[in-house]
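Okay, so here's the structure we're looking at.
A single protein chain has been omitted from the complex, and every remaining protein chain is retained in its original position.
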């Protein structure tokens, strides 16, 4: 039973960026409208295969994130379906007003792909961490915020976004994750996936932290605690029914995210206090800029690890 | 007893921008380090008197918000105490990464003054509304987020920020507000002001909405409900003790803000679910871009009005 | 001490006598150049009349920058562009983006006189729930290609639109009007670099060069000169024109692309508040709202 991030990483892991690109290439084969827009980020977005197959449909504006999102909106105006892909930290912070105005307020069919969010670029330091993006993006009206947890779901999300006529922010990480969703799973915005039934406490995770929450569920089971484990693929919209049921049927909710806890944690808290007050614990990055260090070290450091999550659940149950 | 925003406005109202500038000029008389940095916003920031008195200490970079905040950080590096002042919508959205990196992560003594936030520019439309800024700014580590409620407090906040060696975001509105804080009041970050004692329910407001919450308290009293009314001048840090006491001693908390409810509302919710779960209602802008229309109309439209707030409290109490 | 702008009463729109704008439509096919210019001149006159009435009625607006850009808008919509209400569904129609979105009333009145909007709708300008925001919204008006208002957004979007056209081999041209103060925004230089290097010849950037911005002269804020050199160094073909001369504007727009493999930059020399005597080249009129007497005087000057 893995208790640290290092131990989690011992299973077969996938880089979801590979899936995102493979899916985009596949879609682009049959849908001429699909274009990719980047900020000198072909490599970090792993868009090499797309560039090779469709060189003219890759629009590289250089290191210019405002232009990148604006050009994306213009391409949408011109009938294209643009996937704008850049490191999450620069995409969201540098082009914030373009995301607000050109994507969300304009309700363009425009997919914003934030690559390697959270602390995936751990050693590069807080300038390259994207821990604020979930809190920021969910505070933009009209934007769907998606954090897939494994390759299968990533592929489904990219397909869904290609067909969804509206602005979407998708987080895709370079950090390895195992296969998680079961056969026959279908992604839908606002629909949680139950990974473990349980009646004592509920763990709600998203993206790269889902595997850690599952492991925490096992640790808790070994300690006699029957934890429910949910994956919440859309931070916005939430699966309100699943969360309200969890608040009613278990002692409380522990949210888990590779982000400031005002992301998923804050979103769930805002739902519960209004509809069904219940105790919560937040596992994520506290209100601080992280240190430099590997993402594995940082995740463990902040307790975004199986034992950190289990401890948070035990703390909730003990009060 | 005023029940709508129009009725509230019948008292003597002040434009807090006048106070902000008068205070800045006064400080600058004795502190040579103080400079103002603007984006062609001398008029909208009402900085005319400062410009007249200290023409060289007003740095106008033109319509260039990224440059504005970066230049502010550089002026701080050069020993100045810069007040960077621009319409809140452009300051926060357009210079988001500069606020994150050059102000907050760099921990510069740099004061960011977001003018006319919320829906103060009602008719100009959502591009000019700054409803996201409280949610966005509180999700930046190391940044203090202040929303003064009247001229006296605005003056105190500007003085405090001039002396506080760290990055601060202050919201100052053009929308008229009456005098609110009592004689002898002293602003301190993380300290709420109790405007009305009460044991049934608690209203927590900030900035331009405080006067509306006070009026709601009177409406509720007339209906036999004893509402506690707090002004929370810092959305970050919160006055945790006052909020936890309110959660313990009254039936629940209604937050009131001229912003998306993931601002102050979300911040309070995140505290309560972790420390003392209690019912809440959020009065503010729901997850939508507002219509065009006057700020008065918009506030009433979204129920950010005495009767809207009172109704939210009654709803909380009725469940 | 409220400023003058704050003191302007929010008057009841019903109470303000307003023209009902006549839908003039495009310059008729086969018109001589003289006839065309006369048509545009009359349209611009009617649009200025209606515009100032809207500003007065709503108690807000940007009349200075509207009066400087109206001749450009009118020339584009009523003649130069391949764009009309019937063409809205045609992907090959020309595109227009008003990057200086604060001149929204000028765009709305132009769209009305060109037949894109019912003229009665102008009476709702900035009223609650109106489609006519203080700044143009793409989701609210079919002919608006991009939501603008924050400066420095329209040009990158125009570059994207032009890019899509180039990818599709479409003949359509994309016109975008920016303010001159607006060119202080770095997002524009990012977009110009992209446009120049990607050889977007079907893009035409028109700079409303009225030499004033919100609070002062551009030269006293953060100067743009030498502007033509800047644009050339970003690989655009530069043309200068009198932005109030409909005939000259017609020639310039007819000649876009002005150079093969290059986007065209048109520096349109204009006067903020033109042609009203007390507004012309006067920074106070960036977003000042005229009194009833000032409206009357402006309307009288527009008769002359």
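Chains: A, B and C, in written order; residue numbering restarts at 1 for each.
Here is the rule we go by: a contact is a pair of C-beta atoms (placed from the backbone, for glycine too) under 8 Å apart; a residue touches a chain by one contact, two chains touch by 3 or more.
None of these values were measured; they are calculated from a predicted model.
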Among shown chains, those touching the left-out chain: A, B, C
Per the touch definition above, residue among C:53, C:184 or C:270 touching the missing chain: C:184
Selected from B:44, B:98, B:173 or B:261 as touching the chain missing from the view: B:98
Option from B:21, B:73 or B:124 whose C-beta touches the chain left out: B:73
Sole contact to the chain not displayed, among B:62, B:263 or B:293: B:62
Residue ranges of subunit A at the interface with the undisplayed chain: 15, 18, 40-44, 46, 60-64, 66-67, 89-90, 93-94, 121, 123-128, 174, 291-294, 297-298, 301
Where the missing chain touches subunit B, by residue: 35, 56-57, 59, 61-62, 64, 66-67, 69-80, 82, 97-98, 101-102, 105-108
Interface with the undisplayed chain - residues on subunit C: 184-190, 193-194, 197, 222-224, 226, 229-230, 232-234
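Everything below uses one rule, namely that only the chains that are shown with their structure count from here on.
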Distance-to-centre winner among chains (Cα means, whole assembly as reference): B
Chain whose mean Cα position lies farthest from subunit C: A
Mean-CA-position distance for subunit C and subunit B (Å): 35
Between subunit A and subunit B, centroid-to-centroid distance (C-alpha), Å: 30
Residues of subunit B whose C-beta touches two or more other chains: 90, 93-94, 126-127
Residues of subunit C touching at least two other chains: 137, 147-150, 152, 186
